[in-house]
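Note that one protein chain is taken out, while the other chains of the complex remain in position.
Showing chain A:
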């Protein structure tokens, strides 16, 4: 458990350093995720001491969004002034994105199966 948590943090830390050092605009945790994935592929399996904290964190992922979400209160002015632009661009863009992705994958999958 502690070992697994340490691995997660080490991957994140190495990710942060690497991205700063290489000057690539990828957030540290994402780079850490890629590092861990490479590590797992090389190692060949997920050890139990890593699976436990990893799955625990993922299961409660939505709780971790709350502190940042509360930060919306700081932007009450922006939200009040531009709410229509925000709402419309979020709804329309999400709608278009869902259609494009689902349609594209559906079509390609059927083609691959033939």
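Here, a contact is a pair of C-beta atoms (placed from the backbone, for glycine too) under 8 Å apart; a residue touches a chain by one contact, two chains touch by 3 or more; residues count from 1.
As a convention for this text, contacts and distances are computed from a predicted model.
Q: Refer to UniProt and select, among "LrgB family protein", "NADH-quinone oxidoreductase subunit K", "Chemotaxis phosphatase CheX-like domain-containing protein" or "ATP-binding cassette domain-containing protein", the name of the complex member that is left out.
A: For the chain missing from the view, the UniProt record says "LrgB family protein".
Q: Consider the whole complex, including the chain that is not shown, and state which of A:2, A:22 or A:85 touches that chain.
A: The one listed residue touching the chain not shown is A:85.
Q: Just checking the interface: what residues of chain A touch the absent partner chain?
A: Within chain A, the residues touching the omitted chain are 5, 8-9, 11-12, 15, 24-30, 32-37, 40-41, 46, 50-51, 53-55, 57-58, 61-75, 78, 82, 84-86, 88-106, 108-109, 112.
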